[in-house]
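Missing here is one protein chain; the remaining ones are kept as they sit in the complex.
A and B are the chain letters, set down in written order, and residue numbers restart from 1 in every chain.
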Amino acid sequence: METVVFYVFAALALAGGLMVISFKNPVSSALSLVLTLFSTAVLFVLLLAHFVAVIQILVYAGAIMILFLFTVMFLNLKSEALKFESKHLGFKVSALLVILLFVGYFASLGFKKGLFLSNTSVSEMEGFGTVQGVGTTLFIDYLLPFELTSILILVAIIGVVVIAKKRAR
Amino acid sequence: MIVWIILFPMIGAILNGLLFASGFWKKTCGGDEHTEHSISGIIASGAVLLSAILSTYFFVQLLSLNPSDRQIIQELFVWIPSGDFTVSFELMFDTLSSVMALVITWIGFLIHIYSIGYMHHDKGFAKYFTYLNIFVFFMLILVLGNNFPLMFVGWEGVGLASFLLIGFWYQDNEKAYAGRKAFIVNRIGDFGFILGIFLIFFIFGSVNYQDVFAKAVDPNFMSLVPGVTITAIGLLLFVGAVGKSAQFPLFVWLPDAMAGPTPVSALIHAATMVTAGAYMMARCNVFYSQSPTAQMVVVSIAAFTAILAATIAITQNDIKKVLAYSTVSQLGYMFMAIGVGAYAAGLFHLVTHAFFKALLFLGSGSVIHAMSDEQDIRKMGGLRKKIPITAITFLIGTLAIAGVPFLSGFFSKDEILAAVYDRGYTIHWIIALITVVLTALYMVRLYLLTFEGKSRVPQSIKRYVHESPYSMTIPLMVLAVLSILGGYIGVPDFMGKVVGLHDTNLFEHYVSPAILIDNAKHVGHHLFGHWALAGFSIGGAALGIIIAFYLYSIRPSAPGKIAKDIEPLYKASYNKWYVDELYDYIFVQPFSYLCNQAARFDQNVIDGAVNGVAAAVKDTALTLQSAQSGVIRSYATLMAIGAAVILIIIVLW
Partner (left out) sequence: MNIGIEHYLVLSAILFVIGAYGVLVRKNLIIVLMSLELMLNAANLAFVAFSRASGDMTGHVFMIMSITVAAAEVAVGLALLVSIYSHRESLDIDILKLLKG
């Protein structure tokens, strides 16, 4: 059961990724990215990371992708602006395949070295992957990074306001 | 105290050099050239005079000593303290070096006086005297040094002085080349000399005269030394002498050296420097006396040189060139004597030759001065009436060199011929006899063409012909007297007996303590006794004089006809038997070619490599420049590739 789910959604994620990089129209790319994010969220659930999966859908697929789509539509790109896309498509696809082969090879090398643990022999803590578990770890062990992250967001907001401000004429 | 003999010329050179030659005096004290010349000339001549007086003083001191003790040694400081090879700056004044020192200093003094007159109107007056003093300084080190390295210092030093003085008027390229040629040809000889010194040190363990010669006469020591080694030493040292004293095949620099001022030719290339080779071989007599092979080589080369030079001299038209080849020929005589073991005879001829050759050169300088720098004897003639003192002194010199009896040259030449014959070198004796005829021939020819007969002087300079000033004629007269009387210190015994005197060869007796092995052997049966031999040399001289007189005084058209009849021979002789051309073809041109190749190699390969590296760096830089194109994507690509490489490395290790 788990296997089937994994392969299906993995395939969906890959398909989504490939579509992101191939479409000319940015809206299509954005929607493909949403597909990928959804599939990844399901994979998170398979990994017993429930809280994170929901966060991913809410924040990533929800807020961030909306922001993207909003900007794309706001810019109102003419079709000429999209015309400068890639020549030599065959070359680029084959380059991609070569790189993937490379990655596969190195990954298998890594496996042979026994870098990774297997699924089974893990002692799980209380509430692994639940809100309670995340909260415990976040507010007890990693409180400082949490606070810093909030400052980061503040800085980002200020930065955005400054950058996007219209220049005084 | 003998060090003062060499210190005076050194001080003179330093004073002249720093004060006058450098222009210091002119800048600070004023512009009167006459005063400057006077002071400069006095300093230089005075320095040499003081050396001469000192040398005479020590000579007298030597006479007061026992003959076997006649040496004064003074050590100044240790020059090279290097373990076994310790060389000190040590001077020795013994009978052999005293003879040389007296000749150098006194004749040097006369030539200094002469030079004051001769170089009067030359801008480089002070520089000239500086160089002359430097020369005297080094020549004295050569003869007074007590070890081989010190002699070599003097050897090289006089080579340097010779170079500076030959190329004195360096603004003329030909003269500069002559100086360069002299130095380089000398160098070839010096190479052999150095090897000889090395071999001496290797065999004898020392380079000090006393040590080496003591071991060399010790039969126990010498029985362990193979004969071929002694021959090798002798021959290597002889190579040095061949270079310095202009024997075949290294004589080519001496005729070219006539490019220098005439007093220089007189001092350096007649009386002193070229005789350094003879002095050196006389000093090293122990080696030659023990090596018959070396002796044969020396005599043969010397004899060949003598006749070769004489055959060139009879056709030359430049007054100084005739005298130059004559010098080469007479040096051949000296080496013949040394080669057969008659060292005293060779030295005696050295002394008398110094007298009359210096006289002849100075006389020719007087002629050139009178003729407004014309040196071609075809443009002279009938000068006797105009410059009588020069003419008479020149005649005395000519007769002396020809070997006319009762003049100095007769005694010394005759002694050499007798020695060569006595020791069994009959063929060489015949060659020497023929050379006597030729010598008389070309010298009398020179005199007749210059001073006698109808005047062929061009109109433009005819009215300027005048006798030289006293500063030039007095040395001529002094040397003429010496040429006449100088021979009487060496009258051979068999002649002295005629007037009832015994042991008349004072010269030989005086020098004998320095001759460590008695080499007077009589070989074979002789057809001719002393008187017969003397008669032969007188006859030869007379023959030469008569032929010259006939050709150039009685029938002046005859030489032209003879030259046409034997034209190839005449041209060969006139062109010095093409020796210079031969050397150029064999040595100079291949060497130039090699030099050009080396220069091209340096330019193309080495400079090419350096420039190539620079070009490669530039190309690399241009290539790398493309990595900073400003295109963000390529930046990102490069970063990704870099990260990937690092990951690969981590995984693989």
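In this text, contacts are C-beta pairs under 8 Å (C-beta built on N, C-alpha and C of every residue); 3 or more make two chains touch, one makes a residue touch a chain.
These numbers were taken from a predicted model, which means no experiment stands behind them.
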{"item": "In chain B, positions touching the absent partner", "value": "628-633, 635-637, 640"}
{"item": "Interface residues of chain A (partner: the chain not displayed)", "value": "2-3, 6, 10, 13-14, 17-18, 20-21, 26, 29-30, 33, 36-37, 40, 43-44, 46-49, 51-52, 55-56, 59-60, 63-64, 67-68, 71-72, 74-75, 77, 81-82, 84-86, 92, 95-96, 99-100, 103-104, 107, 111, 116-119, 122-125, 128-129, 133-134, 136-138, 141-142, 145-146, 149, 152-153, 155-157, 159-160, 163-164"}
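In this text, only the chains that are shown with their structure count from here on.
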{"item": "Chain A-touching residues of chain B, taken from the complex the two chains share", "value": "647-648, 651-652"}
{"item": "Chain B contact footprint on chain A (complex, rising order)", "value": "106, 109-110"}
